[in-house]
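A single protein chain has been omitted; all remaining protein chains appear in their positions.
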Amino acid sequence: MVPTSHYLFLSAALLTIGVIGVLTRRNLIVVLMSIELILNAVNINLIAFARQLASVEGHVFAIFVITVAAAEAAVGLGILIAFFRNRETVNTDEIDLLKW
Amino acid sequence: MGDFGVTQTVLGADEIVLNMGPQHPSTHGVLRVKLKLDGEKVMGSECIIGYLHRGVEKIGENRPYTQFAPYVDRTDYVAAVSNGLGYCEAVEKLLGVEAPPRARWVRTILTELQRIASHLLWLGTHALDIGALTPVFYTFREREEVLKIFERYCGARLTTHAFRIGGLQYETYDGFEEDVKKFARDFPKRIDEYEELLTGNRIWLQRTKNVGILTADQAIDLGVTGPVLRASGVKWDIRKAFPYAAYDQFQFEIPTGANGDTFDRYLVRMQEMRQSLRIIEQAVDSIPAGPIMARVGKVIKPPPGEVYHSIEAPKGELGYFVVSDGTIQPSRLRIRPPSFINLQAFDTMVRGHLVADVVAIIGTIDIVLGEVDR
Amino acid sequence: MAELIDALQPYLIPTLRVVIAFLVLSLIAAAMIWIERKVLAHLQVRLGPMRVGPHGLLQPIADTLKLLLKEDIVPAEADRFIFLYAPVISVIAALTPFAFIPFAANDRAPDVNVALLFIVGVSSLGIFGTILGGWASNSHYPLMGALRSTAQLVSYEVALGFALVSALLLGGTLSMRGIVEKQAEFGVWFVFLQPVAFFILFVAALAETNRNPFDLPEAESELVAGFHTEYSGFRFALFFMAEYSAMVLVSAIATTLFLGGWLRPFANTEVVIQGFDVLSLLDWMPVAVFGVITLWLLKEIPGADSNTHRLALLVFAVVFGGVTAALLLPGVLPAVQGVFWFLFKVFIFLFCFIWFRGTFPRYRFDQLMRLGWHFMIPVAIVNVIFCGIGLLLWQQWDWNLAGALWVGNLATLLVALLLAGRTPAGQAA
Partner (left out) sequence: MMFYQVTFYVLAAIAVVSALLVITRRNPVHSAIFLIVTLLSVAGLYLQLQAEFLAAVQIILYIGGVMVLFLFVILLVNLEVTVRQEPFNRMWWIAGVAALVLLAELAITYYLGRQAFATPVVSAAALQPNTELIGRTLYQTYMLPFEMASLLLLVAMVGAVIMARRR
């Protein structure tokens, strides 16, 4: 048996990597992917605790998280395509106008 | 050319220029098409031709009349007999002679057989382009029968050089009538077979209906002829309008379409094959006896003058413009190839359609690059 | 060390079984090349391969050797790493799901209770091989092929999923074994209870495996060869094998879910004539099939082209005759019943794939998408709803199961007709 704390450390590592990705990368697509990393870190936590508490509710919430992740990816990529059509770039630091 | 700016380096976000050919499985030889695509939608096109240019017309100006005849077989090389007929009749017109009736009857039969062979080749490859793998093998089976008749008649299958200026070189072989009659008897069932595979097929209908529409006005403006023109609803067939060979002797109809789309062109060609059979059946029953060669000299030396003679080749109006200066060679020779002129309609037909339709439309025009490039 | 072996113990037999399944599959894929070429040829009034071995029987070996010996070309501007490994993804994704498919009642396939989900999930990973291979080639045609196939696979996966749902509603489990056992319990294959779902599954399977009339990603007349235009040699062979394995996979899924898996036809029925169950003669079908093949091979020997061909025919005849003889050994026939019927059904499926390829033209991309989203998916959803209602009526109000489901099927067909009427054939984009 691997203790739950090991899963938590793994999840913390993935979360940090995701946060670094979101904060530092210029490419919007990679930023979105980093968000997926963060959400996965959350899921690992939920499922590790579900095992510890022998409760299936952690799984249910992980499913909700995956739902949200799917929705987020769809909307995020939709915005990205709309943005790319207008500006020909996907760099976050060039997204500096409130309208065009 | 280049009217949509292929050379422009910066295109819109979704626009790419796709080069189709000259080595592409569906460009029927060495046609090269540059397509400006928005996603998969065609915004413009440019046909780049000339990869098969051999200077046939110029060769014609440097050969005696008789020696040039084999060359015309090699323009539209899937309808060699029709080419030969057009050239021979053009020179005959220049000479002021007419082939004897028997020759004209045999010419009509062979030309109509050639039309069927050409349409069969078109049908098979067109269906193959649209993704139906099987019809091409069926059509080649029947085309083989036609080619066998050619082979027995003149020894060649593809580039036949079947006719001579003034008539025919060879008398028909024993059993020619029976062979032709047998073909005419068997073939309608085969056409039914093709139609069973394709005409009612939902996918075939979806792929061909409303694809590559060419209205009658557009078709006339672009100088399009042949089945492509008739599918647009214009009842124009040189066999009826300016009868040549023995066509004025036979009953047949000119099938026309209504919408001018790919499906109509398909139907028109299928109907034409049936009409060709009608002509063949009538002709073979009434071949007159008599000589097969008119009185032309050994050396053909037409009087100075010029003549334009056109026939209804399988692909459209095939015209020969021959200028004689009284020597044994034409001083100017020009071929009006139907494929070349019909290819002009490609851009009109293809705009707004998808890449898959490009293939269907190239197929439906029925081009032969040997004729386009000459 | 002993601890390690103990720990690995439960994994050994499944692993072994998976390896065997992979080997058998490679053989089937190779045989499929020959079968496809032959069947297609005979549909098209020609003979097909005839030169390599008698009736081209050794053609698959020749093809494989040729592909293995060809130069492995990587385009100059390609993304080398991805280009090299994309075919591997395809093959893995196509082969791994077989680990979960029980070929027979006595097959030791791991009985996972989410097997169906895993099969669908892992096989859908094959898409990455296509999309990455197309992208890494750095060329227009493969890229367009990749984009097309991505859109196509994603769209038809939805319809496929819904078609599977009705089978697992009836089966009440996600375990492949459980679904087959349920069919044995009902005494009727699910195809007779859910024909619409089976039809949707079949069409979606054609689309998923890029087969005619949905072979747009590799439409040779349009995109040269689609996503694998730039591939040659061994890597092309891998894509090829992935494609055929995927075909076998969807056939195997359909067989398990709708055609009763390893069950013999009429397994629960008896037609007794003079105290003898006539239908039990079907148990002898494997012997009959292999025996007939042996006899045919023997019959061909005198008329073969050369002594080499005669020898090859003889070898094949001995192999098949040996199999026939082995089947007659006591205990063998019952043991292979399941596998035989499973593969028999799979091959019927595969034959239909080839048959369709010889018959239909190709859809256009927008038509394909419209068919998927405007017809297949709505019909599949409606079908699942009616299937659920039928099951409810059966469980709560004691309706006749088949009756309730058939009412649902007819209602679905009605909806399908309405939908089909709304999208007339030949509508341009």
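First chain written, first letter: the chains are A, B and C, and each begins at residue 1.
Here is the rule we go by: a contact is a pair of C-beta atoms (placed from the backbone, for glycine too) under 8 Å apart; a residue touches a chain by one contact, two chains touch by 3 or more.
Just so it is clear, the structure is predicted and the values come from calculations on it, not from any experiment.
Asker: Can you work out which residue in C:Ile35, C:Leu117 or C:Val407 touches the chain that's missing from view?
Answerer: C:Leu117
Asker: Mind listing the subunit A residues that contact the chain we can't see here?
Answerer: 1-10, 12-21, 23-27, 29-30, 32-34, 36-37, 40, 43-44, 47-48, 50-57, 59-60, 62-64, 66-75, 77-82, 84-85, 89-93
Asker: Mind pulling the subunit C residues that touch the left-out chain?
Answerer: 3-4, 7-8, 79, 82, 112-114, 117-118, 120-122, 124-125, 127-128, 131-132, 135, 143, 146-147, 150-151, 153-154, 157, 174
FYI, only the chains that are shown with their structure count from here on.
Asker: Taking each chain's centre as its mean C-alpha position, how far apart are subunit A and subunit C in Å?
Answerer: Those two chain centres are 36 Å apart.
Asker: Between subunit A and subunit B, what distance separates the C-alpha centroids? Give it in angstrom.
Answerer: Once rounded, the distance between the two centres reads 62 Å.
Asker: Going by the touch rule set out above, which residues of subunit B reach two or more other chains?
Answerer: Nothing qualifies.
Asker: Which positions in subunit C touch two or more other chains at once?
Answerer: Not one residue in subunit C touches at least two other chains.
Asker: Help me check something: in the complex, which residues belonging to subunit C touch subunit B?
Answerer: Residues 40, 43-46, 140, 144, 212-213, 215-216, 219-224, 357-367, 425-429 of subunit C touch subunit B in their complex.
Asker: Give the list of subunit B residues in touch with subunit C in this complex.
Answerer: Residues 16, 18-19, 24-26, 40-41, 127-134, 137-138, 141, 197-198, 201-211, 263, 352-359.
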